[in-house]
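Every protein chain except one is present and positioned as in the full complex.
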Amino acid sequence: MADLESWTCPLPLRDYPTIVLGHGGGGRLSAELVEHVFLPAFGNPALDALGDASVLPPAAGRLAFTTDSYVVRPLFFPGGSIGELAVNGSVNDLAMRGAVPRYLSAGFILEEGLPLDALGRVVTRMAAAARAAGVQIVTGDTKVVERGHGDQCYINTAGIGFIPDGVEIGPDRARPGDLVLVSGTIGDHGMAIMSVREGLAFESPIVSDCQPLHGLVAAMLDAAPPGAIRALRDPTRGGLAAALHEIGGRSRVGVMVEEPRIPVTGPVQAACEMLGLDPLHVANEGKLVAIVDPACADRVLAAMRSHPAGRDARLIGAMTADHPGLLMARTGIGATRVIAPSLGEQLPRIC
Amino acid sequence: MKYLTEFRDGPAARSLAADIRRSVTRPWVLMEVCGGQTHSIIRNGIDQLLPPELELVHGPGCPVCVTPLELIDKALAIAARPGVIFCSFGDMVRVPGSEKDLFRVKSEGGDVRIVYSPLDALRLARQFPDREVVFFGIGFETTAPANAMALHLARREGLRNFSMLVSHVLVPPALEAILSSPTRRVQGFLAAGHVCSVMGYWQYPPIARQWSVPIVVTGFEPLDLLEGIRRAVRQLEAGRAEVENAYPRAVTEEGNRPAQALLAEVFEATDRAWRGIGVIPKSGWRLTEAYRPFDAEARFDVGAIRTVEPARCRAGEVLQGTLKPHQCEAFGKECTPRTPLGATMVSSEGACAAYYHYRPLPGAAGGGTDG
Partner (left out) sequence: MCLGVPGKVIEIYGESDGVRMGKVDFDGIRKDVCLAYLPDLAVGDYTIVHVGFAITKLDEASALESLRMFRELGLLDEELGQVDPAEQSPPACPIPGWQAPPSTA
């Protein structure tokens, strides 16, 4: 296990304890950053060649390709950092199509003045996350923007993975009667970030659930015949509600969940009560929701529970023929309500 | 005892609902005064457990909804000023002014910050002595003690860069305004539990007597709300009009005396315009003489404000309980949380937004709310 916190700045970068415009200028400073920060952390044959493009061997199956940008603030939060997010986010996007993630790109947009040691820690954590997920960071880029024109550090990653033959997973494949499984407690990542937000901060044991999910997906695929796992989503921004809205909408089916069955930890529930938020709309970074053929749900659920990333997996609902496109919930007192998609930003309220 | 999950118990909720059904012999109209209660009723589907005779109408107890447009426009003007840090509860940042909202002001360069408590705004004022820190002091009697304390501390410390844009409103005058309306339908009130935690309920017996309405102090969890409804129905069926406390774990008759004492020092009653309803005499608080130096309205001359309220918005009727949100022609069409015509579509406890977010199933049976 890499020592994430003890990164020290190697010479000659010590001349510049913070990022300066020259680090993105393509000259000697850029080269030093690559040589002393990125290569030691990410090093692999494809990257070490330092070509304008990386050359990768062919692999069996169809290609899955994704990209996402990471702008989280603060850069470091309980349970993770922008570095782990940037790796696991793209790994999970690939996994949600059933792909085995293989390669990532990493583009950094750094704000002038970012302490070099903060960048070093982000990169170290990113490298550890990539190793843990079994992916290689094979190409990258760094740009520096003037102070005030960015927020410390933004990262974009693109990911490439390969989908094994016979695997067909997509948000438009859910059918009435299919069951909804969630891989664990929801809302942990979003509330971990909230707990360190300026103006809202509170003490909590909540840590981000940021983790790669492709291993869990592989275990689920092993447990079910081809086609039985219809759809997978990692409920990131917009939370579980947004993920289920998308699947219901794309598949033209209704979704019914049983609210009391949805796993939420006590502290996450309490933080949501305090800030007036609904855990269904809070972001996750290491959970998935699966729409599964009812005939195989038991087996898939058992496979999820025997995988570390799905220990707390639960059956929470079902697809219905009624009310296509609507997400409905049975509440704790046995009534039914419709859950509308959230507007985007989760705002704490007093009312 | 956690004072939370115990009061969300499903079987107990169904027993309470069964008792309500046994008691009801004819149609009744109840108003839950507080927007937080509206939110809980719709979110939990409490209305679906009620017999069809019983209609719940949603009251004006949503500070976000009733803050006058003129004051929102003033907030936007102040927040846009260079040098100002404008602090607000999250609830207010999406409320539409005449042209924009606080989010837009922030995107245009205003320093708008969401805080959890007015004390957080005070902390910013201490931290940035060369900036003007303005707090948007909205709320009913529940929130007023927090805002009063921030002002009290600012005055004691001589914090000259702190001020408050005050828009405090009061429950009892609003109840009387609703009761004296010629189009009144409300026959009983569920009084707002946390307002009563602060103010007590000693002010209510004269109102109950004068207008012959039961007033039941009610909490916010499903069992609290059902108990409040049950007691109000029992009174109505028996022809009684009394004040009852169905939230005794959190409310006493006299309320919180130390809070009331500071409120009396910081605030004094004033006529106040309620958005969508109009001016209600003595229905708000403004700063007393001693605290007027902290009045953001006086400190920042924002010039004449011309407000423009969308003609299609019928939020006023919704707030007075004479119109259901979904009966408005604009509901869910040109008026949605993304493009709100009025504040009731913005606040999560605004009746329109609550209907939009947590509406009962299309065509679902029951639901006194649709009665």
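Lettered A and B in written order, each chain numbered from 1.
By our rule, a contact is a pair of C-beta atoms (placed from the backbone, for glycine too) under 8 Å apart; a residue touches a chain by one contact, two chains touch by 3 or more.
Predicted model, so just to flag it, every value in this text is computed and none were measured.
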If you put the missing chain back into the full complex, which of the shown chains would it touch? A, B
Which one, A:Arg147, A:Arg305 or A:Arg330, makes contact with the chain that was left out? A:Arg330
Of B:Ala79, B:Leu151 or B:Leu223, the residue that touches the missing chain is B:Leu223
Contact with the hidden chain, among B:Arg160, B:Arg185, B:Arg209 or B:Arg249, goes to B:Arg249
Could you please point out the chain A residues that touch the chain left off the display? 177, 179, 195, 202-206, 256, 258, 260, 265-267, 269-271, 273-274, 276, 294, 315, 317-320, 322, 330, 332, 334, 336, 349-351
Write the list of chain B residues that the hidden chain touches. 1-12, 14-19, 21-22, 34-36, 48-49, 61-63, 89, 116-120, 122-123, 139-140, 142-143, 145-146, 149, 153, 156-157, 192-195, 197-198, 220, 223, 227, 248-252, 256, 258-259, 262, 349, 361, 364, 366
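The criterion applied here is as follows: only the chains that are shown with their structure count from here on.
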Gap in Å, rounded to a whole number, between the CA centres of chain B and chain A: 37
Of chain A, residues touching chain B in the complex: 198-200, 260, 273, 275-276, 323, 328, 331-340, 343, 347-351
State the interface residues of chain B toward chain A in the complex, per the touch definition above. 4, 8, 10, 13-14, 35-36, 39, 42-49, 62-64, 89-91, 93-94, 113-116, 120, 139, 143, 222, 337-338, 347-349, 356-362, 364
